[in-house]
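The other protein chains are all here in position, but one chain of the complex has been omitted.
Presenting chain A:
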Amino acid sequence: MAKKSKSRTVAVRLISMAMTGYFRTMIRPRTHRPLSMLKYDPVVKKQVLFLEATKGGRNK
C-alpha cells in the first residue's frame, strides 16, 4: 500500500517575540520559507515581531 502523501500546506504557529506567550496560527505552503511578520500583540498592546516556531527545531 502506498504511503499516505503529505499535504501541500502546513499550519504553523507564529510566536510573539515580546515573550508574552501570545501566538497566531497560519497556513503556509510546505515548501515556503518560514513566516515572520509584524503583528499586534494585545498583551503589550503594541505591534511586535512574530516569528514562526519550529516544531522539531528545523527551519530552512
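Basically, a residue touches a chain if its C-beta (ideal position, glycine included) is under 8 Å from a C-beta of that chain, and two chains touch if they have at least 3 such contacts; residues count from 1.
Criterion: contacts and distances are computed from a predicted model.
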- Message: Suppose you had to identify the omitted chain by its UniProt name; would it be "Pre-mRNA-splicing factor 38", "MO25-like protein", "Protein kinase domain-containing protein" or "Putative 60S ribosomal protein L25"?
- Response: "Putative 60S ribosomal protein L25"
- Query: On chain A, what residues meet the omitted chain?
  - Reply: 13, 15, 17-20, 33-38, 43-44, 46, 48-49, 51-55, 57, 59
